[in-house]
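Here the structure is laid out as structure tokens; the discussion comes afterwards.
A protein chain is absent from this complex, but the other protein chains hold their places.
After this line comes chain A, so read on.
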Amino acid sequence: MAAWDTESTGVIPVQRMRPGDHAFVSYEDDEGPWGVLTAFAWTGLGRGEKVMLFPTPGLPESEVLDRLDAWGPAASAARRRGQIVLSSMRSLILPHRKFTPERQWEGITTETERAVREGYQGFRAYIDMHWVADLDADIETMLYRETHADHLFETAPYSEICAYDRRAFSGEVLDAMAAAHPRNLLERLGSLRVVHADDGVVRLTGDADLATRAEFTAALKAAMARTPVAGRLLVDLTDLNFLGVGCAADLLLVAERAEGGRRIEVRCDAFQARTLRRLGAGSNRRLAVAEAAGERLDRGVGGEPGDGPGEGLGEGSVQGRQR
């Protein structure tokens, strides 16, 4: 199965990206990239990071700005103060005209260092890979770049999305590129991905909300039906970005109605555990909630330029700010 297929493992929603993440995403039509792009930009604002966007070459800048602004005035304010920047691969490698991985790495390193000097918490780039044809780069060079870029992510608070239009690259190339990236992203913002593992585990990734509730609940029921009598079903929500009340209640209901001594263990983040407990998880004998270790960076953390270059991204770095 293709690595970029939504059934593959190791996929996270864009909101779960952290500094140091190098992620692959693909899309199939002109509407495809916008949800991930805008969410990536906006979550960068919330975390006090500088955002550089490399959209499809030739795409009118006004279209990108309209998409960013559709969610509110924060994006335009961020552009005015230089926190969101639109660029191109051509610009990044100047004064050179021919692409080489080293020239691109140098450009990214320079921009990352500049962002840190300016006081941002990090630097993030969304790169639409149509630049490859625009600069007449070859696939082998690109694959080398993708598989030898770890140094960009290990030594600085840098994160990057490489977005591939499936109409422009072969399945073989997409497979290779997906495998070359440590992270693969859900293609659509707000989607839910379900993976039923053989070992009594169901993993739910993405958003569990009004739109995906039926899918969420059906996945839990199917997983429970496969759980042996007196067995335990592990519901892994550690890469679930959002858990709405309706889905949380359905999870509790599936556990409450478990028959034959079956039980559910939920592994989730602290906030999701708090939501489940508020809804009565503590009184459900067939349900155990375990908080997974690790912080979530999309949960009200971040900061404003000036909080201090290179400071941690923990909650203590948050500063209130006025727009």
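Here are a few things to note about the model shown:
In this section, a contact is a pair of C-beta atoms (placed from the backbone, for glycine too) under 8 Å apart; a residue touches a chain by one contact, two chains touch by 3 or more; residues count from 1.
Methods note: contacts and distances are computed from a predicted model.
Only one chain is not pictured, and the protein name UniProt records for it, out of "Sarcosine oxidase subunit delta", "ABC transporter permease", "RNA polymerase" or "Histidine kinase/HSP90-like ATPase domain-containing protein", is "Histidine kinase/HSP90-like ATPase domain-containing protein". The chain omitted from view is touched by exactly one of A:L189, A:L204 or A:A258, namely A:L189.
When the omitted chain is restored, the residue from A:P60, A:P73 or A:G260 that touches it is A:P73. One of A:D134, A:D175, A:D209 or A:E291 touches the chain omitted from the figure, and that residue is A:D209. The chain not displayed touches chain A at residues 15, 35, 38-39, 42-43, 45-47, 69-74, 189-190, 207, 209-211, 242, 244-246, 249, 252-253, 256, 270-271, 274-275, 278-280, 296, 298-302, 315, 318-323.
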